[in-house]
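For this depiction, one protein chain was excluded, whereas all remaining protein chains were kept in their positions.
Here is subunit A:
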Amino acid sequence: MVTITINGQAVEAPEGTSVLDAATAAGVTIPTLCYLKDLNCIGSCRVCLVDVEGEGLAASCNTAVREGMVVRTDTPQVAAARRANLQAIMDDHRALCATCVRQDTCALRDLASTFNLADAPGLLPEPAPWDADFPLQRDSSKCIKCMRCVAICEKVQHCAVWDFTGVGPSTKIIVRDSLPIAEAGCALCGQCITHCPTGALTARDDVSLIMEAILDPAVETVVQVAPAVRTAWGEGLGLSREEATPGRLAAALHAVGFDKVFDTDFAADLTIMEEGSEFVEFLGSDAPRPMFTSCCPGWVRFVKQHYPQFTAQLSSAKSPHQMMGAVVKNTLAAEAAEAGRRLFVVSIMPCVAKKYECDVPELSTVVGATHGAGTSDAGLVPDAPVAPELAAEAAPDVDAVLTVREFGRLLRLVGVDCTALSEAPFDNPLGLSTGAATIFGRTGGVMEAALRSAAYLITGENPDFSACDTTAATSETPWMSRELSIGDATVRIAVASGLENTSKLLDALESGEAAFDFVEIMACPGGCVGGGGQPIQFNSELAQARAGVLNRLDAADKLRYSHENPDIAKLYADWIGEPLSHTAHEWLHTDQESWQI
């Protein structure tokens, strides 16, 4: 340990610690922009300047503590230097804050106000061209070249989509090898967005699309919310975690004007029935190990682009919100049509990749193409099987995906006062869910839910919750693994989140250093709770706190096994027959190898 003095206060820190980290640990706040703990300590913005006695100004993020160092963070000289550098950054930033989606969460705007910055004296930079349809949007004119996107994409997410080029003032961030973004190997995890200090990186804004649908009397809007949304939706709206309950979330969705408010959790239970059954079948087969979960479209995009050799080992199950879309369109379309309306399914997701996923033609079903195995009240006429190319031309099962951030903007736009809302239930029959579905939103959750039901499917008995527990999963280590006995079988499972971790796991599987039967991957560190579509708090990693919400909801739920969801049983009885039935395949599964990124 080294002892230094910060603002007159003695502070102990391990050798090698940066002055910034030592100060933060001691409760001294130093403003930063480019600094991203352990990932991007490059001293580029020069906003974290401090005064080191005898040495003058130094960037605290890349200055290591030394015994006896005397640091001041609070002198007028320090403030003036920080301000001058911030002003220089601002002068090259297209500060159109009034219409910027990051206006409330922009680190630069925050500091601009603290440091009393002035308008840029010269011309503002112009945005470089960008593919407006791509779910990940980049406005170069708002980029402050902090390199955080470069760092997070390469070091945490393994994709290295972002790079930099140029000399001096012409240095700029580019897509690697100047590729079009759609071809650059981007998983669409959105971590660059949530770690961008400004509005340079955003998700494509589809709010107006939803407003149009809500305002159209010929459209019946159906909305569903992902498990992880209930942990974070209130963050950007000033709601405490206690206030932002699932019930208030359902009420808010009704208040916005959606006709039907369903819960993706229901579809998560459905996913478990399908994927769990698939896994039980897989266990008895000699198919190459392991089977991978497929709920996370960021992971699916990643594997198909970076490790295509594993694509065939993905579960064929669609992701929960796609399953929900398929069920909604196949079971409710006729009723809507009778009322002269067409369905418009909206998913509210903590995710950017799902904006891509909902547009994949191979993931949409053709309504009425297959008949349910049970008796259908809707009286759908059995039809000949539909060729895949026809399916490709069908309307998507999910018409639009909003991130949690967009949902917040929608609530503000409509003027919903969430604190004043009473709790409301989700609509049924697609609103009831179990605790097993709720934990889908955190790393390990899908695995845990699947194990709870797979064990039941194999042994006919519900396992102990502790036997399936995955709460030890964390993105701090490459992966978590364990072995458990189900009936006579020993099942080796692993859970990874974050794509660098994932790549380590895949490399280990490939080299034979590791061997598992079932592997859950989530692209974002910590799972959907840390998703790229979640609300942004500069330099706060909230995945763990949000996961706690899901675990508490699960623990408090009366139903905690997907196979015990009575509405799931009814859906099978009325429409699908049984897991992995022909209808199940038509609606809920995809041939992973039939579509590429």
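We adopt the following convention: contacts are C-beta pairs under 8 Å (C-beta built on N, C-alpha and C of every residue); 3 or more make two chains touch, one makes a residue touch a chain; residues count from 1.
FYI, contacts and distances are computed from a predicted model.
Student: Given the options "Glutamate synthase", "ABC transporter permease", "Multicomponent Na+:H+ antiporter subunit C" or "HypC/HybG/HupF family hydrogenase formation chaperone", say which is the protein name UniProt records for the missing chain.
Tutor: Going by UniProt, the chain not displayed is called "Glutamate synthase".
Student: Among the options A:165, A:419 or A:596, which residue touches the chain absent from this view?
Tutor: Considering all chains, including the one not shown, the answer is A:165.
Student: Of the residues A:16, A:76, A:121 or A:340, which one touches the chain left out of the display?
Tutor: If we include the chain that is not displayed, A:16 is the one touching it.
Student: Touching the absent chain: which residues on subunit A qualify?
Tutor: So the residues of subunit A touching the missing chain come out as 15-16, 41-44, 52, 55, 58, 62-64, 66, 147, 150, 164-170, 172, 174, 177-178.
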